[in-house]
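Here the structure is laid out as structure tokens; the discussion comes afterwards.
Of the protein chains in this complex, one is absent; all others appear in place.
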């Protein structure tokens, strides 16, 4: 079954493997008339590019994007936008060994069991490089949303047990540190923690928080295409994400109705919530306040510490995975989470255009 | 935009409001040849039926289901199965008051902002009764899965701060207590806690855990229709769910690669994992071990304690919500979570049939 | 695989069998704020109701529709609209015989080969009664389109070899004759022809023409969801339709570029076509002129003349089909063709709302 498309009205289809010729995405349903060039997209891709600090893999990929269709004289035409990034620094020879066994925490085994065999070079389709298409498409979605006054703020909320402190929150610091944390103290502690783990050949998990501002109320379609349901799918589909929270998230299960309900009040003749436990979503629709979601991301499974596994002959063996691996995936996942959130929002925003007959009249009468 | 369908190959479409004439679901794509009668479906609906204990609303609905199509001589025919439940005990007059203000924690405001007005009787489409269609369809999905050796165990994991202790886990006790908890001690503490909350007019949150056994490996479609992504969307689409976890869930973000990776070993000439931090899903596909997911559910927003809100005239007011409300939604949500999981699994199981050319040969050659 | 849904943004799902308890449709994605009552829908259903003349089956069904959800205080709410029609005059006993053999021209054999068995009562799901859901949904689509200034004119163009003459075209006469022909002379000849066929136990085919006026230009999505492609699928999905034409249709294959091209000219400062060979569609999008399509419908396969077939034991046998059958399906198919056209148009009209970034600005800025 086809599984590489996301979105209905604004639909993306990604393709490509870690060590194939190229990776890319087709963005179908982008409204005509958006100013778009390769630099717009490159800026997003650069946020997930490898080799930028000692906390990411040393693989040297420029990840330079080309627009192959759908843009004419600097504007989107309404027809599919095809984006491509060629693979360059792929040392497939590095991977001859891993073809013979199943790496713990990876999809090697499940790919074999599903399809009968796998493209083992660099993880094939299950590689983190698969997210290139998501981010390239996310850049376009984000640009449209920005035109409509909708903005995203996404960052590393925690690394291991070290969590950014809301008291120290500094949004400008996010892009100034390789971990994309919004708290200088936490970032420094996290870097020390990662240095230790790297030395022992281990890796760390962490969490990403994404906040969406300016989203009109009413976005999301009851009952299966709710905004939170869409965000949950979108973010959980990113490799290594194991939990998704909206607003107070897991904390709601130990709260009470009185504490968890956000009271309404009138402010500047607009109904607002006094608190935001709901994370900006009520009944699956945006409620006009800031949308807040968190993704919990598991530690990089590729570690050089000795691990136990099974090889293709069915022998129990010990392995030490070599190669160029990130000691933590989280910082590079920040822009992926943001992209998936943007793709979810643009699709539901378009879907909502027909929620009222009056909207059809605005366009057609 | 249409948002009331779930699934591609096995597609359900739900409809109906809390105080309309009826609620129902159309199940399209059910394979022919399944023995099915109303009792199969009723058994599932009875698990979410109101009025069964003091922990659920006193609304007296039999929630009796009728099969209107798609079954002939006791077997599914392959054509759409239409299921209907008529509403009986709807006191719409109870709700005349709530039409005048926005209840905190509810979807009243977002429905108004999206559609321009709302069916305010009992929450309309945003009522928990909307899940009748999900559960009726889930009963059918579960019956097919059972035929294929796939089973579900779902229960209330926690109520407020009170959590079932794995040491005391008793699967038979689940159906013996009104909270559907698998731990007698925890259930008793939870009931005492709920009694206290009820007295003060407050409500509690909690969490549900669902375990799936017997699922073949390889189910789930990279990269957007992964099993975990599908489950996350399915479960987050249930009203009041604010977080979804797979396997170790939120705990992975503070773990390390060495601790979080599940080592492989050979057992009875089959590759197995020594642990199950992954919750039975690797690379978005089932890995052959038990699938584990958790949903965190917010406290019932309808409470009789005094709350602040805004009325239609734009006045800040205080309210005390009357009516027949559950002090906790969680127990009745257990079967809803299970149903949504079953619907996700059956759809991906069918989708996976074409993963290999050899499977097409098995059917057609 | 599910196959009973049509449309993306405005999605319908039909269900029900000829002799089951009821038939119906769920209309999901209908914009909120449309005035709608049962009479609006009944008017459409009455155009396909049986027993209205000697040219339709004598089965006496009131085909009375009930709205079960999605409408509140006379307005659509934006949530799914569930419509139901109960079966009344079903003589299942009439059909005990046809369970034993395969009727030529019917789907008995293909249902058996696909699903392993079939609901043989009155053709089950392959009965013409399946179109009740289409027409009920079509009534809603048409009402929205009418609000936007888009109207339909649909009629029987030909019965057997007898074709309505454009010179005699009388749109008011369409609803005045049981064949829904727009030409009094042709209708009278057709009735005489049908009387003869009925006497010998035979049946006739015919064609339906549908014209759509007021459709804005640019409706239809290149390259697979073009307006003509959508109309072709919609109309060909009606049982008994064997050909679909747009504009000059089959005649284009024997024309030349010079004769077939429609020249443009300026009229009242709007670009118009001097002719309409294209049938109002260029490049798969409406071009602003009248959209014209034709459906060719085969003769009723149920005839009382002696036919050869095979029974369940594998014997070659001769049969004479009894029961209450239409000598021609075409007149009752007129409203079905119109409904499927309306459903196609409304879905693409909504889809087109996001064709330009400016349209998003109109709704959200």
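First chain written, first letter: the chains are A, B and C, and each begins at residue 1.
Definition applied: a contact is a pair of C-beta atoms (placed from the backbone, for glycine too) under 8 Å apart; a residue touches a chain by one contact, two chains touch by 3 or more.
Quantities reported herein were computed from a predicted structural model and do not represent experimental measurements.
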item	value
Contacts of the hidden chain among displayed chains	A, B, C
Hidden-chain contact residue, picked from the options C:122, C:284 or C:331	C:284
Touch criterion as defined above, residue of A:7, A:50, A:182 or A:205 at the omitted chain	A:7
Sole contact to the chain not displayed, among B:78, B:133 or B:206	B:78
Missing-partner contacts on subunit C, residue numbers	1-6, 8-9, 14, 102, 104-107, 109-111, 113-116, 125-126, 130, 158, 160-161, 197, 202-207, 217-226, 228-237, 239, 241-266, 269, 271, 274, 278-279, 282-288, 296-303, 305, 307-310, 314-316, 348, 350-352, 354-356, 358
For subunit B, residues in touch with the removed chain	8-10, 29, 31-34, 76, 78-79, 144, 147-149, 216, 222, 349-351, 353-365
Positions on subunit A where the hidden chain makes contact	1-5, 7-11, 13-17, 20-24, 26, 28-29, 32-33, 66, 68-70, 72, 75, 77-82, 84, 114-119, 121, 124-125, 350
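Here, only the chains that are shown with their structure count from here on.
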item	value
Subunit C against subunit B, contact positions shared by both copies (same if over half, else different)	same
CA centroid of subunit A to CA centroid of subunit C, Å	45
Separation of mean Cα positions, subunit B and subunit A [Å, integer]	26
Cα-centroid distance, subunit B relative to subunit C, in whole angstrom	38
Two or more partner chains touched - positions in subunit A	8-9, 222, 350-351, 354-356, 358
